[in-house]
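Just one protein chain is left out here, and the rest sit where they should.
Read from first to last, the chains carry the letters A, B and C; within each, the first residue is number 1.
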């Protein structure tokens, strides 16, 4: 099957493109912002694990920026869409400078969400891979359920303000830092419980996802991961965002993912 | 002489390139801002009729903008360089959005200044062509001399706040608008006095300069004009900014001008 | 144009709109001029390893590797949707091959089907026989167009590559060999180096550069093509707004295609059309055709020298 195309998206909300005002922006860790946009359509339809393409649009011809993918980090009752944005290269630096009242173009919700279906869930987040789990934990808390949240960063300076996480999610993540400057010292994978049977969800840098895949294989655990790949369109048309599937074909991260059951991917090639 | 080169610049201050903070910006007419930059080197050296190349530099690789030429509109005692900036196309629109505290790159002072040498002076300004005459009038006022200042705009909405002009220059321009919505109705050339023998200085759109050249020829008046042409470097190296000289050769507006005695130009080709 | 009505002069460019379906939810597809499909080859193509896309200054680079479901897959999985859902928008099928036989087989295989207007032939593709691209080899191009002309009576549009000393020569060759129209231009070969890893950023090493960065090159190519031949031209390259599109139209294009800009704003093609209509109204131009190629020469213009 070379052409999975958009049939994989059956049942998901149709994405919309909206110019949305930035309602608030807050520096929550080193180089990291929590931004909330006024975007009721996307807020109403998004599911945890889905993402948006965020850009400035074409209104100002001198400012060229392809949109960048960001996990939906939260949706508010007033139609807010929350994004956890870490300035990395040129595009994220430009987006981080958006000011309240300015607008951006949001395309979403996009991609395949996490499929938790009432299971016990353990979320393993590396860095801004925390974003989809804030959304998930908040949703679960609203439904009276709890998830386990394990969150790793390099050091204390990179850690997303725990008070804000608590307020958004009603959860208190188990924190790891590589240098031990906050939470427990070590990689986030140190928090994994070999005895648990919960569904594992992973989001973060590729080495983390690889470690999770190895752990899941070894312990016979179900695992879903959200992968990252450069994206052109975000909606399945440009074929820009492929990763290697377990069956050897290229799968599109934007529409067949970004969330994949671990067994759908070729871990030797990711 | 094909290669006038930089020998024409002998005796002028050497241009410098400086990153300068925007001290203040003020909307003074429709689409028109008065910006003051903190740039003591250029403030100290600039002469009326000279200009600066103003741009944002290369620090933000996503924001590409070639610098644009602007007349020095005023220099303040604290090292301020004032610019009268009208948003026209993409570049000027971007520059108009600079905010106080942000920096821009200024290259200057550039070009040949007006050469008034104590003569009686009549300045004829069309639109933002007013800028160099604010500078000139302020300097003359400081030296206890007065110039005649005739200033034309399309309509009242385009007119630079007269109170600010008065404050900066201690002069009160004679105002014309094409639709009569402010000052006298008519083109600025209606203010010309055929009986006067004063040195004429002109700055503004090319049709105005052409009309001035015709007037000066007809009445045997000395005239200097500041011409506009697209510029690459502003310092004489790229040969991008030529206008047709009276002798048929291309003259560089950035270094042989931008102020030219009218008789140095080929008015049939400008 | 091409014996058909175009609801708008603005189409979506090949490779940037898939086979239409995903855009149908985002924009009123039947109000734009139409779309050009992703390239269709005889056999399915798996495409290149990632990364396949990245931003470049004022543009982007892509090396998708012509991933597509092949002729049969296209007919089975993609064409039915186009046939059923598009009433007014016109469809060109972008065709690619590694030999003239490949191209001809795709065109013959499609020609009996409904649901599209004509072909856009993507000659920016290595010719396994000649070693060069079809689009940069005068003889190979002439042969290819002649051959395809024999396979179809539908509109046959050749998509020029800018990667030649003079696009005008290739435009003329297409006309002489029987093409019905031209698309100008495809992407420029480029490379981005990941200096941290000391590797090419793009999986395929090199890729094609598109976006606003190539706008003046596309306008120039359109103007050159218009000078050497009389075929209708679809202008492509870096179009973001009506002003960009009107540059192409004045240079000689009768239709335009929006590619990369749709990634930045899916509504770009709709907005370009709206902006063109406003421009026509504001300037008292009755029909867009009055602007096609209506570039005046500047007084005192000498012969064109490209650079320096």
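In the analysis below, a residue touches a chain if its C-beta (ideal position, glycine included) is under 8 Å from a C-beta of that chain, and two chains touch if they have at least 3 such contacts.
Values in this document were obtained by computation on a predicted structure and should not be read as measured data.
K.L.:
Could you tell me which shown chains are touched by the chain that is not displayed?
P.N.:
A, B, C
K.L.:
Would you indicate which residue among A:37, A:64 or A:215 is in contact with the undisplayed chain?
P.N.:
A:64
K.L.:
Looking at the full complex, which residue from B:159, B:216, B:235 or B:259 touches the chain that isn't shown here?
P.N.:
B:235
K.L.:
Spell out, residue by residue, where the missing chain touches chain B.
P.N.:
2-3, 5-6, 14-17, 55, 57-58, 61, 64-67, 90-91, 105, 107, 229-233, 235-244, 249-250
K.L.:
Given the full complex, what residues of chain A touch the hidden partner chain?
P.N.:
These residues of chain A touch the chain that is not shown: 61-62, 64, 269.
K.L.:
Using the touch rule from the top, list residues of chain C that touch the missing partner.
P.N.:
14-15, 39, 48-49, 56-59, 61-66, 96, 122, 124-126, 132-133, 136-137, 162-166, 186-193, 195, 197-200, 203-209, 211-217, 219-220, 223, 238, 243, 246-247, 250-251, 279, 291, 294-298, 300-302, 304-308
Here, only the chains that are shown with their structure count from here on.
K.L.:
Listed by label, which chains are in contact with chain A and with chain B?
P.N.:
In this structure, the chains that contact chain B and also chain A are C.
K.L.:
Looking at B-C and A-C, which pair shares more C-beta contacts?
P.N.:
Most C-beta pairs in contact, of the two: A-C.
K.L.:
Counting only C-alpha atoms to place each centre, which chain is farthest from chain A?
P.N.:
Farthest from chain A by mean C-alpha position: B.
K.L.:
Could you state the distance in Å from the CA-based centre of chain A to that of chain B?
P.N.:
Chain centroid spacing, chain A to chain B, equals 53 Å.
K.L.:
What positions in chain C touch 2 or more of the other chains?
P.N.:
57-58
K.L.:
Please list all residues of chain B that touch 2 or more other chains.
P.N.:
61-62, 64
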